[in-house]
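See structure below.
Complex shown without one protein chain; remaining protein chains in place.
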Amino acid sequence: MRRHGRVPARAVYARACDESPPNEPLTARRRCRVSGPDPRYSAWSLLRARIAGDGYWRPLWSGRVLADAYDVVVVGAGGHGLATAYHLARDHGVRRVAVLEKRLVGYGNVGRNTTIVRSNYLLPENHYFYEDSLRRWQSLSRDLNYNVMYSPRGVVDLALSDDDWPALARRGNAMRLAGIDAELLDRAGLERFVPELAPRRARRFPVLGGLLQRRGGTVRHDAVAWGYARAASAFGVDIIEDCEVTGVATAAGIASGVETTRGFVRAGRIVFATAGHSGLIGTMLGTPLPIETHLLQAMVTEPIKPLLHTVLVHVFPGHGEAYVCQSDRGGIVMGGHLDGFPSYTREGRWDRLEEVVQGAVDLLPQIAGLRILRQWAGTNDMTMDGSPIIDRLRYDNVFINAGWCYGGFKAIPASGSACATLVATGTAPDLIRAYRLSRFATGHLLDERGGGPFPVRL
Amino acid sequence: MSAVAADALAGVRLERGAAVRTLEFVAFAFPPDGALRAAWPVEPGAVSLGPDDRPTLLHFAPARWLLPDPDEALTALVAAAVDAGAGTLVDVSGKWQAMQLTGPGAARVLASAVDLDAVLAGRGCAALVLFDCPLVLARVTGGFALWVRASYACDFTAAVERHRPSG
Amino acid sequence: MNVPARRGSRLGATTVRFTFDGREYRGQAGDTAASALLANGVRLFGRSIKYRRPRGLFAAGPEEPCALLSVGAAGDVIPNVPAPQLALRDGLVCWSQNRWPTLALDLAALLQAGAGLLGAGFYYKTFMWPSWRSYEPMIRNLAGLGRAPRACELPPVSTEHLCCDVLVAGAGPAGLAAGLAAARAGARVVLCEREPVCGGELDFEGGTIGALAAADWVRTTLAELAARGARVLTDTAVVGGSGGLVIAHAEPGGVAGANAIYRIRPREFVIATGAVERPIAFADNDRPGVMLLGAAERFLARYGAHAGRELVLFANHDRAYAAAARLRAGGMRVRAIIDCRTEAEFGASGTAVSLRDQFRRDGTECLPGHALLAAEGGRGVRAAVIAPLAAADARRTIACDTILVSGGWTPLLHASLHEGGAPRYAPELGAFVAGAEPDWRRSAGAANGALELNNALADGWAAGARAARRAGASGDAGVAPAGRGDDAPRLVPFCRSPARRVDERRQFVDLQNDVTVADLRSALTEGFQDIEHVKRYTTLGVGTEQGRTSGVLGAAIVAELRGVTPAAVGTSRLRQPYQPVTMRSLAGDRVGAALRPARRTPLHDWHLAHGGVLEPMGLWLRPRYYRASGADAHAAAIAEALRVRTTGGILDGSTLGKIEVAGADAAAFLDRMYLTRASTIRTGRSRYMVNLREDGMVLDDGLVLRLAPERYLATTGSGHATHVLSHFEHYRDTEWSGRAITLTDVTEAWAVIVVAGPQSRAGLGQVLGAGWQQALARIAHMEFVAGDFAGAGLTVLRASFSGELAFELHCRPSLAVPLWQALVDVGLPPYGLEALDILRVEKGYLVGSELNGETTPMDLHLGLASLGNACVGHELLDRPAFHEPARRCLIGIRASDGCAKFLAGAQLVTADAQTRPCGYVTSSVYSPTLGEWIGLALVARRTAIEGTVLTACDPLRGGNTTVRLVPPVHVDPDGLRMRA
Partner (left out) sequence: MTRLVCPFCGARELGEFEFRKTLPEPGGTPFAQVYERIERPALSVEHWQHVEGCRGWLLVHRNPSTGDVLGTELLGGGPL
């Protein structure tokens, strides 16, 4: 496996337009040990716990009592909310931070995706951002002292006709120019990398090869939420579950605090990281957002011994899509198209489940005898160009970190750091300056697919 | 409708009709106004039958009628409606491949793709997609008449063959 | 070893030979792999996922957590088939799973030594240094159950859509009662039963219903249901659905084969799926030989298979005594019945008391107020350790080879809680039932907590009658028959035996995922209080039994550890499918070549017969090139393109989208839809038009022909046809609703044959004959003439996409092949899409790679919308970003040194900014006319100056090429050839 020359991150961050490359926040990232109530995790800690018996491990996050005022209130204890709070406390020394969660830490989309991480995006504004995220994934287990199981097993976008090559090549070449690893595999190269794809019988849409990003792969999603919660709590962040924000109080033109089901909480700044419920926040604040809320299903088979060692993305004509990988526990995890209409039910339509299975079985006929064990769904906040929004919302001290469409999970580390910098310093770091809300009015759209203001592909 | 290619499936016969002149009449307003109401099956999914119980006028979409192989009288009627400015007439010959699915197993074959009772409840015809092929379906004596979009006709026939009731 | 013939309600007489782990065994017709192996004395069935502890048979249904087998030859294996569901057939080959080298000796069992270190979530706390990647392969190989299949050939799946008045899931007493009541009331009933045989638990609990014995009642009920036209589907489990659609899956034989999917649309749905027995946690409760009490009864009654010889029962309800009596009658010796209820709770009346006294007289120890603390034995139970609850340390052992445990029954709520149902804790059951359900669904019988036979029948009958009434059936359902079966269980909830902390590591709650009480305790201490968190952190109930035997047990233990009621803890959310479903069945008819239908043009067969290489283009199949033209695609395309430039050729363009727009307002409507005005096109002429999406981006382009003052033919690109049609229909039905416009898709009503090249006019004249000579001579560019040929309509449009003199023939599909063949015969050979791509790039014409939804009309030099035509999308074209110097626009591109190669998808960079692309190549072809690689590109405006030298970076495919920007039209810029 050829290793690509690792270009130092900063030199590569040259943006497409003529601005200077984005700079990291001035405060050098303090690489400090996560100390705090919970002992540091390691193999030795497992031994010590075995000897010490009960009481050795303590709760991952401790700050559970809601104070009446905070410097920053983050709404939503998903990946983005927790990561933002963590970086606010760690990088910017914000002392009083609270993360308010309507239900449970990690109960939303962070626990409902298909665990894929990658940075194989086309547009510079996106691939620099997701590359920053992918690099943080590589060291996140050590940073958080919590094993998130980043597994760089490769992500392959398949080519099913000669007309697919230009688009895949355009994306791959843009990535290589930005210092991101990408390879174009022909049929033989693909079968070497994914032996399970060896064609057994005639396919309706022949697989001709694909665009591979070797450093893409999977991450255990639950571990991300709990890892960030634990690390943030170690820095004194309060994480309050069963506390729904029902309104924003304002005074003299800026927000003064949030109404919650546990009473009013004063806040210097408010960050909404509510993913699938961001559209409602927009309506609540009287600024309708360019967001439609759509349900995205995922499913897993019964656990089997290792079969698939990479992540395959299979998009074919006739509105067909299936992305397939195998979890460490052995289940084949699959996802596909949105359900295709606004929904908060998290239940999913049966014909879409069948379509995803059809795509997966078409790709890997040998798994046709396996059984689907479980289906679940996330609530995706789809924006009108497919890229996120990290910006102020209506008030100077209210921020939104949303619009994550399909890419929310893989963006968590970079989003947390960049959003924290925006909230702490008031100015967005270059990495996310393109994710401003005004881009729709000014026309600086970040439309990777070219689908326009219609999140549901026709 | 001569049987050009009859597949003798067990208990199911799928016959392709010959290429015939086919028209689509599209009214400007739905529901169509007075002039048409009298002489025309205006109910959604309404069908009027020709002398040999063959559907000659199928209201398969809002203000849109299919006229497979219309005789002179029907052509004159439609021409009058066009002259009256009620709508437009389009010659779509070749767009729809006429087929007949007959035999005891016909309903079971279609039940593999659609809930027939729900689709044809209180209707003579319905526009729908069977085995991923768009078509217009009508109940006729002894089975069903189908007008399948021509480019899908070959794969529709293959799908019916796959779904022939076994035994 | 010859095993004496067994008698059981499901057994036939004939012998069936099968192999398990390579060794041949004999069973009987009607047996399952589980019952046959049990009868042959096999105790060891598998190994657990985490600690690789030896595991036996635990349950008698799909909830079996441990005895999962792989079925079939090595490569074509189907893994994870629950042994109790796997029907025996002659020559069946099945294997145990998750062990190496053998089931008896599994090296990974050494993991048990480190069990103390491998508590819940240990993998989050370690494996971080040097990186997870170094540990992952080992962990992945240890994880997973069945082998990964290398091939899978399965028969087709039959699908059937059903609609009915009342659907009943489950054909136990309650389900049969519901079905009978609804059928008698005159409703159309469909009844699905997961097992091959109806009757549920009646076949071993016996009892009488009305005047009949239970088994006779089942037979007569099924007969009456059939007589009343009800449809009973056995081997068919309700597995999911959404919004009123219920999906049932038939898998006869319990393993993927000739399966069926029923898509049922019931007006009313009665859920009588019964309840599944749950265990009580005690130390080492995972040893082979520990089994659910009901499972032992099923194996005895249905298959005549003995769970063991010396039994110890451990339960918290009266049913244990009736079951013990039946097991003893079946020839097994009951050593002891451990009843954790105190004497007071046991009460003084009822059949249980008399049974207990009878057992005591026969020497069976009946010990109320006791608990079974642990099972002794390694690869099989040897003894049970018991002690009174009041004095937990007064332990003593009772020798036995089997422990039958029963902690109560958990109603199966998957279907009831889906889409609108909510759970409610029923203390008398120690489990949850459906608290609220949408009107069209009702749970009945054991699924609703009615465990006693009489209650189940009454509950089922009432639900069936209600459903029939709501579905509009007017008949009289009559009265439910009285049932006399086992008494009410009088259960006292009891979830686990007392144990020291160190023993809690061996009290298993989820047998498949090795989740122990110690794991639940450590999850709570680490802050995971909510049951959803506990499930995710400890993997409780995420296995193939999906919480059937572990869900409520886990919740009860968490409640005990937290000191709250189980109602406060709740259970984790139940999800679809209600029972694992084979993927082949979900794929249905869309497998292999039938994944999507292939659309064919009228000339499809001709292309195949004449060496046309057809490839998918969207759903269409189109000729990319013809083998006769050259050795491979590239060579053939060049030859065909050159031939069109020099002599002539014909192309099948039938996939062109065609929409007839007619009516008085058609012209105004098209003015709104297109960038430039259609109203100014004269009848008999056509114009190249572009339409925009609402956000100003170009949606599609094509020719618009004015057939008559109030009739246009709008042609759209093949790839965008359905999208543009929907776009037009959207505006017709909203903005232009009620106006005189009609839209008709006539794509398949007209075959299109493109005749291009210098000799196109002559060849066409030869074919069309005298009548057309004059028209062909006088026809102007972009003009069309309608006439007929061989008695059918023909339109000849003079328009060119190749840059040559060219005509588009629009004829009826029936005329296509003769006309095409005639053109070939006069020396106009066919050319494919690859050649067309060369010709159109040479002319700088646009296709999908330029009309990719990211380009405005200004980017493609298609003129500004501010020409006064308020078309769709023009309002948003004045946004600043579309006029910035960085905005990319269309320009031609060529290699600087002639024959150097560059490909579409290469990024363009200027000399001074190697990592910041200023554009990219959208199309590139080798032009035989110019003898070099040419292309089109989108480049930032400030850089898009003709003559500029850039580098086409293509690191993916071998490096960089220096290129220069040129006008987009490479060949015949003035269009002289086209207008000749």
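Observations on the structure shown:
In this document, chain identifiers A, B and C correspond to the written order of the chains, with residue numbering beginning at 1 in each.
Note that in this section a residue touches a chain if its C-beta (ideal position, glycine included) is under 8 Å from a C-beta of that chain, and two chains touch if they have at least 3 such contacts.
In this text, all values refer to a predicted model and were calculated from it rather than measured experimentally.
Judged over the whole assembly, touch between the missing chain and the shown ones holds for A, B, C. Only one of the listed residues, A:G279, A:G416 or A:P429, touches the absent chain: A:G279.
Here one chain is not drawn; of A:T84, A:S233 or A:T293, the residue touching it is A:T293.
Contact with the omitted chain, checked across B:R16, B:K95, B:R123 or B:H163, is made by B:R123.
Within subunit A, the residues in touch with the undisplayed chain are 279-280, 282-283, 288-293, 340-345, 347, 349-351, 384, 440-441, 453-454, 456, 458. Taking the whole complex into account, subunit B touches the unshown chain at residues 29-31, 42-45, 60-64, 115, 118-119, 121-123, 126-129, 134. Residue-level contact of subunit C with the missing chain is found at 242-245, 265, 419-420, 694-695, 722, 726, 729-730, 732-734, 737-738, 875-876.
In this text, only the chains that are shown with their structure count from here on.
Computed from the mean C-alpha positions, the centre of subunit B lies at a distance of 33 Å from the centre of subunit C. Taking each chain's centre as the average of its CA atoms, subunit A and subunit B sit 49 Å apart. Annotation for subunit B: residues touching 2 or more other chains are 132. Multi-chain contact residues, meaning those touching two or more other chains, occur in subunit C at positions 590, 594, 596, 598. Taken in their complex, subunit C has these residues touching subunit B: 156, 158-163, 263, 265, 589-590, 594, 596-602, 604, 620, 660, 662-664, 710-711, 738-751, 793, 812-814.
Partner subunit C is touched in their complex by these residues of subunit B: 19, 24, 26-29, 85, 87-88, 90-95, 108, 111-118, 131-133, 149-152, 154-156, 158-159, 162-163, 166.
For subunit A in complex with subunit C, the residues that touch the partner chain are 12, 14-18, 41-43, 45-47, 50, 53-55, 57-62, 104-107, 111, 124, 141-142, 145-147, 149-152, 160-163, 165-170, 172-174, 176-179, 182-184, 200-206, 211, 222-223, 226-227, 241, 301-307, 316-318, 320, 328-330, 345, 347-350, 353-354, 357-358, 360-362, 365-376, 384, 441-445, 447, 449-453, 458.
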